[in-house]
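As you look at this complex, bear in mind that one protein chain is not there, while each of the others sits in place.
The letters A, B and C name the chains in turn, as written, and every chain counts its residues from 1.
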Amino acid sequence: MHDLVAITALGGSEPRVDTTGTVTCSEVPGVALASVAARLGREKKAAKALAKLIGTPAPAIGRFEGAPVAAFWTGPDQWMVEAPFDSHEDLAEQAKAALGDTASVSEQTDAWVRFDLSGADVLAVLELLCPLDARKMEEGDAAGTPIHHLGCFVLCRAPEAFSIYGPRSSAGSLNHAILAAMTSAL
Amino acid sequence: MTQGNRLSGGQIDRNTTLNFKFDNRSYTAHPGDTLASALLANNVRLIGRSFKYHRPRGLLTAGSEEPNGIVELRTGNRQEPNTRATTIEMFDGLEARSQNRWPSLKFDALAINDRFSNFLTAGFYYKTFMWPAAFWEKLYEPMIRRAAGLGSLSMQEDPDEYDKGFRHCDLLIIGAGPAGLMAALTAGRAGADVILADEDFALGGRLNSESFALNDGTAADWAAQAVAELSALPNVRLMPRTTVIGAFDHGIYGAVERTGDHLASLPAGKPRQILWRIYTKRSLLCAGATERPIAFENNDRPGIMLASALRTYANRFATTAAQRVAVFTNNDDGHRTAADLHAKGVKIAAVIDVRPDAPINHDYEVLRGAQVSDTKGRLGLSFVEIALADGSTRVLECGALGVSGGWNPNVHLTCHQRGRPVWNDDLAAFVPGTDLPPGLSVAGAANGAFSTHGALRSGAESAMKALDLKGSLPDLPAAEDAPASQTPFWYVQGCSRAWLDQQNDVTVKDVKLSHQEGFRSVEHLKRYTTLGMATDQGKTSNMGGLAIMAELAGKSIPETGTTIFRPPYTPVPIATFAGRMKGKEFHPTRLTPSHYWAKERGAVFVEVGNWLRAQWFPLPGETHWRESVDREVRQTRASVGVCDCTTLGKIDVQGSDAAAFLNRIYCNGFAKLAVGKTRYGLMLREDGMVMDDGTAARLAEDHFVVTTTTANAVGVYRHMEFVRQCLFPDMDVQLISTTEAWAQYAVAGPNSRKLLQKIVDPEFDISNEGFPFMACGNITVCGGLRARLFRISFSGELAFEIAVPSRYGDALMRRLMAEGEEFNVVPYGTEALGVMRIEKGHAAGNELNGTTTALNLGMGRMVSKKKDSIGSTLSEREGLNEPDALMMVGIKPVSQTDKITAGGHLMNATGPVDAAHDQGYATSAAFSPALDCHIGLGLLKNGGARMGEKMRLVSPVTDLTVEVEIVSAHFVDPEGERLRA
Amino acid sequence: MIIDHPLLGPRDSSEFVYLGDASLIDRPDWQAENAAEAFYDYAYLRDNPAGEHRELWFHESGDRSWLVVTRNTMTHEISKVELARDVARAQGRSK
Partner (left out) sequence: MRYSGFKVIKEALTGHKGWKPAWRDPEPKAQYDVVVIGGGGHGLATAHYLAKVYGQRNVAVIEKGWIGGGNVGRNTTIIRSNYLLDGNEPFYEFSLKLWEGLEQDLNYNAMVSQRGIINLIHSDAQRDAFTRRGNAMILNGADAELLDAEQVRKEYPYLNFNDARFPIKGGLMQRRGGTVRHDAVAWGYARSADSHGVDIIQNCEVTGFRIEDGKCLGVETSKGFIGAGKVGCAVAGNSGRVMGMADIRLPIESHVLQAFVSEGLKPVLPGVITFGAGHFYVSQSDKGGLVFGGDIDGYNTYAQRGNLPVVEDVCEGGMALMPMIGRARLLRMWGGIMDMSMDGSPIIDRTPVEGLYFNGGWCYGGFKATPASGYCFAHLLARNEPHPTATAYRLDRFRTGRMIDEKGAGNQPNLH
């Protein structure tokens, strides 16, 4: 086991948590990610292999499925696989093993920062952040969207509970935007 | 004096008293007041001065169409110029000042302009101030500029926050008057997702201004009930204090919500305003109508107002502009004002009606067939002179005159996508045309349904139609249904100094002059006279100007033109459009994985695109940046240095056609690159210019990692997706950016291998034999952490780039520094990086400037003719391959101490120094510790053949001329022995 | 503007990056006899119509699909949105 100590995207040793009113924003470093893109002509096989990996059919457009290993749709025949970091730090290898030559897999764990946003008034915060109609999002919906010029993914985990994935290098800017929206809306 | 002009009733809260100041005098008001109504209540009629003639100005209206009553609101860094008193919601402690006057509102020195008005006619400035030529900029223009403008900025940073937001709905209803409320009730009860927005703080529109009944109660009561019902519907969102400012493409509306303007101060972090982008399936414009004035001689005195505004002030705000009021009208609506004021106890001097058959009234005098021929009163109206039907003249004493020339539908938003309103003869007004923004329909007075019943009915019908609701109309409250026909009366014959645009001082006379000089189209008229260009955008003036122009041209109004409107509906603070994107948050900031460590080390950072990168790492005692940079370069070249190069773009290219794909993307060949090897790649745009350069490392038969320059990472990825999806859709290739996933550090210098051997796990052989120049591979470090190693060099030294997952980047950097201590390892920043690449003669951003070809950069032979790649065909054009084409060269000063200036131009050693003799230019320059002098890279005509030539590097803009020698661009280790060591 | 993405439905145009005329899909054959002229025409000349225009948009803040959008340059009305990859294949482009 290597002896390098990780820091979170916001630069701390512990994830940052902020609460304003009913809404809490938590930095979530404990997640491993790998992108999966089906090879040309192997789309169906790739979807099947992915289904096996996540234990449920490969997510349709705009959806995410599976637990503890889940996947969300990111593009035509492309998905992002998501799993707990502690148990799946080598997620990309696992995914590659599962998908074989039906898909290209890339490690994406540290390409992203994840913030979980939850609470009764979360919609009032989201409407200050992105053009998605979050009111219409249901559990299991996932969508790409810009937030303050950053390309992000928004996932609806449950009513009043969302995850936002943004580019890791801009974690500070994204966090600032979310906290400012929370102060403004709540 | 305390609110001497207050009347009974109204929708103000008399239980609470608010204090405010205007021009440093204290007054009182009540919640529910606007600044305008409060000033009237306190008998203040004079509020400002006009733009050109500095004529005294009072309120004309009670709404956002106000041209005259504009003030500087608040103080200090919240000073807000040109704010319409009619839309300022009263709060305790409000401070406002009049503007465009000196030394005071009552005694304004520039009022002298009014005496010279005969010289200052429309467009006079185009005809004069030309002699002598030099005087325009030295004397005339400064004079004009000093007089220009109305209010003042504080010149300080706006301290408030602004937000932007996004809302979606099935139906956006714009305006909450009778039509809007009825539409919202209809749509809301049907379960539709509705937003109802209104610029006012009180929903109800004109219902709040009228005295007539709806059903059994007052109009305002019905409005309040409707609002209460709507508030209880979960599918209806009410947005008071929200102005829909523009109708943009595909059902997107811009709306500004004033969340904080009615507050004395904002809670921390709360926005003053929010710019909403509202995405609509359908929208309904219920913006009502605006009363239009009549032009007559001296019709601009404070106290002369729109009749409907007088009525609003009386009924809604319980105030009057004066105790003795006259009304000048061409329609029945003007009589309503007289009746309402009379009912509130205001003395009606007379109703002057141009119609010989005007209705009479037993409570006050009606002068039928009469017209106002002039007015008097220095700082406010005191007398009106009336031409009676029998030709005689009569003078009436009054402090206010209500003017009603009929109503214009508020069609503004229907024009935002270049739609043109159409003329309606019955109404003698423009109504919305047929080319409306898609999805928008219009109801109520905005669509010409002027009666209350008509507006309610049209609101309900339009909502049903917009949502495709079946069934019968909902029950409508019983309301007045007066006929809406209007006979136009634009101006009193013979008038001359009769104002159309009161803020910009455009009179009937100016329109006549405009016509006389050939400026006859509506656009010429507006531009020549400035009619309608003031802060009110001509809401009350454009129609009058157009009507007069039509009469002069002997054409009908619609033949003469239409008045169309552009966004925004009312002016919007610039800060509102910017939202949070200001100061440090203007753009997102990207931090490298070693950022926090570098900050601890005291690094100086520099913006590179959105990234912050360490520029250099000063040590205690170093007083000049060059000391730090020179040290970093020397130490790296002497032993080993580490630089965070995570910012370079990284793209995973995978698939069975990955190599074939890269062969198309790069002008040089990639098909035969062995697994475990890296190759430099040059990417052209289709026009043959160099787009970017970088390396591609083949990690597996079907897997490459491509690097791009920091600046072009996003563009190159987009380009590659274009090539993949649009040009070669059947290639089996998959792309994804991994820039942020990996922390990547250059470890450079003769001891770089030794340093790396201390952290790379022992099973990986990184010796020169086991891991030669341009090798690459997956490895592990520090006891099993997955990593990637590339043996590539930008500095020209023996060098590697090592990558680990970003979260471990901080720890890896600390480990490299700790393990490197024995080698005297040095962290280096972008400056040292730049110095070393110039010493090595590597092209970078300054050379890859979008206008250089591979040939220019000395890499012409890399462009393979044996295969198809983007840009290869067009790179062969003659103009890009001329014998004297620019070629990259090195530049050295002849005198060791001279400085090379990037951006200097190269001239022959002798001969003229001018553009015609330009030979090229220096692209980059730096002090080279290796050569102990300044060096540069440059692009020189036929540069390849001019080695050793002495030239002049001239930079007149920095006042430098230096004798230089043209040398090879490879200053350091030209044979490349070090990097292969 | 709103672009009705064939996979994702209506999305704000600010999520997209514009390139230009969809004729950019029709990249000439580099080995053709008139390749120089054909590439000049391809890279530089445009119909630039006042009316219906087929054009390329990249869904940069979304699913990274290139789209061919048929849009009226007078009214901005969008009548058709297709995946560029499908269009390219239909036009005979392969590898």
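Everything below uses one rule, namely that contacts are C-beta pairs under 8 Å (C-beta built on N, C-alpha and C of every residue); 3 or more make two chains touch, one makes a residue touch a chain.
Computed from a prediction, not measured in an experiment: that's the story for all the values here.
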Omitted chain - touching chains that are shown: B, C
Touching the absent chain when the full complex is considered, from B:P571, B:G676, B:P750 or B:G860: B:P571
Of B:P267, B:P762 or B:G879, the residue in touch with the unshown chain: B:G879
Selected residue (touches chain absent from view) among B:P103, B:G583, B:P620 or B:G948: B:G583
Residues in chain B touching the chain absent from view: 51, 78-82, 118-119, 121, 124-131, 133, 136-137, 141, 144-146, 148-158, 160, 162, 164, 246, 248-249, 252, 254, 275, 277, 416-418, 513, 516-519, 521, 523-524, 527-528, 530, 534-535, 537, 566-568, 571-579, 581-587, 589, 606-608, 685-689, 691, 845-846, 849-851, 874, 877-881, 901-905, 913-915, 918, 921, 923-925, 954-958
Residues of chain C in contact with the chain not shown: 1, 13-14, 18-21, 37, 40, 43-50, 53, 55, 71, 73-76
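The rule is short, and it goes like this: only the chains that are shown with their structure count from here on.
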Chain pair with the higher count of C-beta pairs in contact (B-C, A-C): B-C
Cα-centroid distance, chain A relative to chain C, in whole angstrom: 30
Distance from chain C to chain B - Cα centre to Cα centre, in angstrom: 28
Multi-chain contact sites of chain C, meaning residues that touch two or more partners: 12, 60, 64-65, 83, 85
Residues of chain B whose C-beta touches two or more other chains: 277, 279, 657, 730-731
Residues on chain A engaged by chain C in the complex (per definition of touch): 61-62, 73-76, 78, 131, 143-146, 151-152
List of chain A residues in touch with chain B within their complex: 1-9, 11, 29, 35, 37-41, 78, 90, 103-104, 106-112, 127-128, 130-133, 135-136, 148-150, 167-174, 176-177, 180-181, 183-184
Interface residues, chain B side, partner chain A - complex: 161, 163-168, 268-271, 274, 277, 279, 580-581, 585, 587-592, 595-596, 610-611, 646, 652, 654-657, 702-703, 730-743, 780-786, 804-808, 810-812, 815
